[in-house]
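What you see is the complex with one protein chain gone and the rest in place.
Showing chain A:
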Amino acid sequence: MILEAKNINKYFKKPVPFHVLKDINFTVDDGEFISIMGKSGCGKSTLLYILSTMDTDYDGQLYLKNELVTGKSRDSLSYIRNKHIGFVFQFHYLLSEFSVLENVMLPAKKLGEKSLKEIEKAAFEKLEILNIEKLAHKKASQISGGEKQRVAIARALINNPSIIMGDEPTGNLDSHNAENVFKIFKNLSEEQGLSLLIVTHDIDFANKTDRIIEMLDGRIIS
């Protein structure tokens, strides 16, 4: 078991008190490829921010690799995100002033477990997996949206995380590119035993995953 959410509840106090997540319970197993679906505003992103440890303002417990992460200090949460969690945003969030290669290398440099040479080699491998090694030395601001999305995925992979979380990573890609990204995810989960938790509105995408978690008004309904 990679991830376990126990009785997670979240409230927004402003502008009006709002119970956004209600009794969320579920687990993610090793190598499982899960998609989360649900109407707009039902709380998918909110849940993902909690699971990714970025949001700490919730009730309930979150376990990562059977270890309780709820209540840990901000610094240790940063370390957990760095080492164990790869996050892919809906919008291609890259550091626009850095090259593609540097963007991919940064989380590994922060982790500091490998030498610069090894990190660079690993970064090239990830770029090759995603078929964008040619872009390595381009500025992040000078590549297309689909390419940026793939760079973000390469970056999420650089520290060989235990789980990848994506918030509509194919949301603004054309169907061809979306198909590509899906294949990459599928490969990762099958060949490298990586767990994936992907929020999507694309029913075709979701149907091809191992399991679909469906949400409605802050609850998991199936």
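In this section, a contact is a pair of C-beta atoms (placed from the backbone, for glycine too) under 8 Å apart; a residue touches a chain by one contact, two chains touch by 3 or more; residues count from 1.
The rule is short, and it goes like this: contacts and distances are computed from a predicted model.
> Select, from "Oxidoreductase", "FtsX-like permease family protein", "Sulfite reductase" or "CO dehydrogenase flavoprotein C-terminal domain", the UniProt-recorded name of the complex's unshown chain.
"FtsX-like permease family protein"
> Decide which residue listed in A:N9, A:Q61, A:N82 or A:N177 touches the omitted chain of the complex.
A:N82
> Per the definition of touch given earlier, which of A:M1, A:M54 or A:I203 contacts the omitted chain?
Selected residue, touching the omitted chain: A:M54.
> Among A:R74, A:K117 or A:H137, choose the residue that contacts the chain missing from this document, as touch is defined above.
In the full complex, the listed residue that touches the missing chain is A:R74.
> Could you please point out the chain A residues that touch the chain left off the display?
45, 49, 52, 54-55, 74-75, 78-79, 81-83, 87, 89-91, 93-95, 97-98, 106-107, 109-112, 155, 159
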